[in-house]
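Sharing a structure with you now.
Every protein chain but one is kept in place in this view of the complex.
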Amino acid sequence: MTIIGWVQIALVLGCALLLAVPVGQWLAALANGRLGALAGVDNAVLRAAGVDPARGQGWQAYLMAMLAFHAAGFVLLYAMLRLQGVLPLNPQGFDGIPPYLAFNTAVSFITNTNWQAYSGEAAMSHFSQMAGLAVQNFLSAASGIALAFAVIRAFAAGGVKQLGNFWADISRVTLWLLLPGAIIAGFLFIAMGVPQTLEASATATTLGGAEQVIPFGPVAFQLAIKHFGTNGGGFFGVNSLHPFEGPSALATSLQIILQVVIPFGLCLTFGRIVGDRRQGVALLAVMVGFVLVATLGIYAAEAGGNPLHIAAGVSPLQGNMEGKDLRFGQALAALFTATTTGASCGAVNAMIDSFTPLGGMVPLFLIQLGEVLPGGVGSGLYGILIFALLAVFVAGLMVGRTPEYLGKKVQAREVKLAMLAVLVLPAVILGLTATSLVLPVAIASLQDAGPHGLSEMLYAYTSAAGNNGSAFGGLTADTPWLNVTLAIAMVLGRFAFVIPVLAIAGSLAAKPRTPEGPGTLPTHGPLFIGLLAGVILILGGLQYLPSLALGPIAEHVSMIAGTTF
Amino acid sequence: MLRPLLSLLLGFTLLLGVAVPLGMTFVAGAVMPGQAGGSLIRRDGQVVGSALIGQNFSDDRFFQGRPSATSAAPYDATSSAASQLGPTSAALLTAVTERVAGGRDVPADAATASGSGLDPHISPENARAQVPRVATARSLPPARVLALVEQAVEGRELGLFGEPRVNVLRLNLALEVQSQAVAQGTPGGAAPVPR
C-alpha cells in the first residue's frame, strides 16, 4: 500500500460522497413528486401511460405492479435474445442465444444482477445490448429505487395504507434521474476513449503483420447505466477491465463514483423524507465504514502479492498482478472491487478469481453480508433498513423499551418478516452451493481444484443470490445446471427478499409515528452505527464462517504453507 | 395495470434502447469521432491497431506486452479473457515460473497475465528490462532505445490516478520510426512517441 494509493481512494470516495448530497436531494424531490419545472412534462408522460400519480397503492398492489412489470420485462428480453439472429442491428451476424443461456441472462438483467454466462463481444448483437440488456439496466435499477421510495414513505407516514404509485415512481426515476445521469456520464466516457458506434469492429494490421479484429459498438451509454444503476453487466466479456470499457484510471474512478452515488444518496434521501437527516447519515456512515474496511482488506492483500510467485522470482513491488491490467493500480482496483461487490454492481476492473485468497474473501463476504454496504440502487437502502429494524429490536430490549425505529414500533410482525428476508440469502447461497459441491455435473464447471474451487462455486451462488453479478470467472457458468440454478438464486435473492420487505413497509406505514422522547433510543449516534455494523456482521455473516473456512481461509493457510492445487 | 405496464415497458424500450443510444452515437460520431470510433491508430492511412488495445508482439525486435490469456491466440480482441487462475493454482505457478525464467525480482506485470488479455501497457521497469534484447535485435544503441522508453513513460493521470506505464504499441511505433531513421541514415534524434 502506498500513500498515493490512499490519496486516490480518499479523493474518489470523497467525490462520490459530495455528489451523493445533490443526488439524494433530487431523489427526495422525485419521491415526493416535487418536480419543479419538469412537472408539466412528467404529468403528460404519466397521463399518456394511463398513470395517475396521486392514486397510491397499498403494499400488495405495489408489489404486484412491480412483479408484473418484471415478468413482462423478462418475456420481452428473453424473446429478444432468442430472436437475435433475425432482429436488426446485428452487424456481427450473431445467432439467437440458446434457451438456457437466454433464460439465465434475461433473469439476470431483470433482477439487477447482471450475471453473465456469455461474453458480450462474442455473443450479443448491438440490438440485444442496446434495446434488450441496457433497457433492463435502467428498469431494474428504477424498480429498486421505487421500492426504496415505498419503504421510505412507510417510515415517514403514519396511519396510512398507501406506499405510493409504482408506475409513477419507476417512470420518474428513469426519466429524471437515470437517463440524464447516463447521458452525461456516457459522454464523459466517450471523451475518455469508450467507443459509441454502430460499427461492429475494425480490422487492424499489426506491426507484426498479423490481423487483429477489434470489436466495439455502442458501449459508452450502456457502460454509464451499468454503473449508475449498479447493474454491472459488461458490454465485453472482461467487463470494465476491457480497455474499451475501462480505458483509464480516471474512467475507472468515474465508474466507482457512479456505482455508489445513488446508494449513498438514497441514505440522505431517507433522512430528508423522514425528517431527520442524521438518520440517513448514520446509515451512510455504516456503509462507508464497511467500504473503507473492505478496501483496506483487499488493498493490503493484493498489494502484498502472492508469496508463491514471489518465491518463484517475481518482484513483490507491484503486488499480485495476475488478472489485473496495469493502468488502474492496486488502490483503485481495491476500491473498485470493494464498491462493486458492496454495491451489488458486479462490474469488475480486476479479476477477483485471481486475487489472493484473503483479497478474494473480502468481496465474497461483502456480498454475503446482504448487499447493503452500500448495496444496489434502492435494494441497498431497504436491505440495510431491515438490519436496522433488527438492530433496533435488540437494542430496544437492552434499554428496556418496546423497540421503535423512527417512531415506528418494531413488533412480532416486523421481526418475523425481517427474519424471513434475512433467511433468504443464507438458504439460497449455502443450500445451492452445498448441493452443487456434491454434484459431479456442477463440479465439472470448476476451473480450479482445492479450496479455490470451493470458493468459485460459493462465489457464484453468493453473487447470484446477492444480485451482484461479479464472478470468480474461472467457473464455466454456461451449463444447464448453473444457468438454471443461478437464475433461481437471482430470482429468490431479488423477489423473495422484496416481498417481506414490502410487507414490512405496509405494516409500518399503518402504524402511527410515536414522538421521540428522551427514553427513545437514538438511532443516529456512533453507538447505533456500531451496533448496526455488529448486527450486520452477526446476522448477515456468522453463518458463512464455516464455508469461508473451507474456501478462502483454507486456501490462505495452504498458500502460506506453499501448497498448490 | 396493463396499460401503464405496456406503455412504460415498450415506451422505455424505444426511448432508452433505440432513440437515446442512436442519438448519442450520432452526436459522438460528430464531436469525438476518434474516441467514439475506438481510438484507432493509423500509419500511412492504414489502421495498425487501437491505442487502447494491446497487440501480440512475439518478435524480439519489439517490446512485448504482458502475457495474455485470450483463448485462440494471445491478444485476440474478439474474445477478451483473463486466465482466471486462482492464487494457489499449480498451473499458474508453472506459467509464472516459466515466464520468470530463473530471473530475480522480475516485474510482476511481465510474469502474470493481464485481466483483459488486451492490456496495452507494461510497467516502465518491464520496458527497461526489455531494452537490451530489443536493442540487440535491432542493432540499435541501447541508450537510444532506453531514451525511447523513458520518453514513452506515461505518468499517473492528472499526476495522481493510476500507475506510471508504457503503451507498448506506441513505443513500438516510435521504435519503428527510429529504426527506419537509422536505416535511412538520418540520425535525426528520436522520433516522438505518438500520443
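So that you can tell them apart, the chains are marked A and B in the order they are listed, and the count of residues begins at 1 in each.
By definition in this document, contacts are C-beta pairs under 8 Å (C-beta built on N, C-alpha and C of every residue); 3 or more make two chains touch, one makes a residue touch a chain.
Quick note on the criterion: contacts and distances are computed from a predicted model.
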{"item": "Listed names \"Biotin carboxyl carrier protein of acetyl-CoA carboxylase\", \"Beta sliding clamp\", \"Carbon monoxide dehydrogenase\" or \"Potassium-transporting ATPase ATP-binding subunit\", with the criterion being the UniProt name of the chain not displayed", "value": "\"Potassium-transporting ATPase ATP-binding subunit\""}
{"item": "Partner chains on view for the chain not depicted", "value": "A"}
{"item": "Among A:P451, A:G469 or A:G493, residue touching the chain not depicted", "value": "A:P451"}
{"item": "Option touching the unshown chain, where A:G36, A:G209 or A:G400 are the choices", "value": "A:G400"}
{"item": "Chain not shown: contacting residue from A:N43, A:N90 or A:T435", "value": "A:T435"}
{"item": "Identified contact with the non-displayed chain, of A:V213, A:A311, A:M419 or A:V441", "value": "A:M419"}
{"item": "Interface with the unshown chain - residue positions in chain A", "value": "390, 393-402, 407, 410-412, 414-416, 419-420, 422-423, 426-427, 430-431, 433-438, 443, 451, 453-454, 457, 512-515, 517-522, 525, 527, 531, 534, 538-539, 542-547, 549-551, 553-554, 556-558, 560-561"}
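One rule holds for everything that comes next: only the chains that are shown with their structure count from here on.
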{"item": "Separation of mean Cα positions, chain B and chain A [Å, integer]", "value": "29"}
{"item": "Chain B residues within the chain A interface of the complex", "value": "1, 3-9, 11-13, 15-18, 20-22, 24-25, 27-29, 32, 35-40, 46-59, 62, 66, 75, 77-90, 92-93, 96-97, 100, 102-109, 111-123, 125, 156-158, 160-163, 165, 169, 172-173, 176"}
{"item": "Of all residues in chain A, those that touch chain B in their complex", "value": "4, 7-8, 11, 48-51, 64-65, 68-69, 72-73, 76, 119, 121-122, 130-132, 134-135, 138-139, 167, 170-171, 174, 179, 183, 186-187, 190-199, 201-208, 210, 212-216, 218, 220-222, 236-238, 241-244, 247-250, 252-253, 305-306, 308-309, 312-329, 332, 348-351, 353-357, 360, 447-448, 450-452, 455-456, 472-474, 555, 558-559, 563-565"}
